[in-house]
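Some notes on the structure that comes next.
With one protein chain removed, the remaining protein chains of the complex are shown where they sit.
Coming up: chain A.
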Amino acid sequence: MSTTVDPGTKGRILVVDDDASLAEMLSIVLRQEGFDSELCGRGDEAMATFRDYRPDLVLLDLMLPGLDGIEVCKQIRAESGVPIVMLTAKGDTVDVVVGLESGADDYVVKPFKPKELVARIRARMRKFDDADSEALAIGDLVIDVAGHTVTRDGSPIALTPLEFDLLVCLARKPHQVFSREILLEQVWGYRHAADTRLVNVHVQRLRSKVEHDPENPEIVVTVRGVGYKAGSQ
């Protein structure tokens, strides 16, 4: 669990949603599940609340007054790798992909079941089992699992926890090809197959950070028709 957790709670969650009833309902459900939460109703106030509250996870509605949810997402990403779960009323491809590309880790389509949302939150706040402080290598990258850092030639690369998890998952079994469904299960915690676009978008984001040339990836390699695997080096 994160070190910033207050005693007695499982985590701090910032809820950014302009619908007051939904926000309040969310905070009730989250409290029942043992999370501490803070509400914010405007997009332009979200950053201030975020810096002030320092949450472990952000639930972010896409349609917000003041500032678009997408923009808020980009701003948070600019200064933090904190998990962001989008709440979207539109299951349409474009909205989801734009949201994911702007930095969100996962999304839930309204109307969602409270249990589904909590499962998403838990999955995002869960950490890999860090019992052994192993050091993994993938390509010319060195991954310190316990220290949660990735370095290339000694200089650290900043990854969000999700991107880190994705990379570690691939690096632990260098020769195995992971299908998108398996990755969804292992990294995102989905029991049943969900939207494989999640995987595609995040692999792109990860590549843009760790690859020398994201157009010709060497670290996260696509296996056509199957999925992804760690680079062969």
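By definition in this document, contacts are C-beta pairs under 8 Å (C-beta built on N, C-alpha and C of every residue); 3 or more make two chains touch, one makes a residue touch a chain; residues count from 1.
To be clear about the criterion, contacts and distances are computed from a predicted model.
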item: Absent chain [UniProt protein name; select from "Citrate lyase subunit beta / citryl-CoA lyase", "Urease accessory protein UreF", "Cysteine ABC transporter permease" or "Sensor histidine kinase MtrB"]; value: "Sensor histidine kinase MtrB"
item: Which residue of A:D56, A:E163 or A:D195 touches the chain not shown here; value: A:D195
item: For chain A, the residues touching the chain missing from this view; value: 19, 21-22, 25-26, 28-29, 32, 63, 87, 89-90, 92-93, 109-115, 179, 181, 192-193, 195-197, 224-225
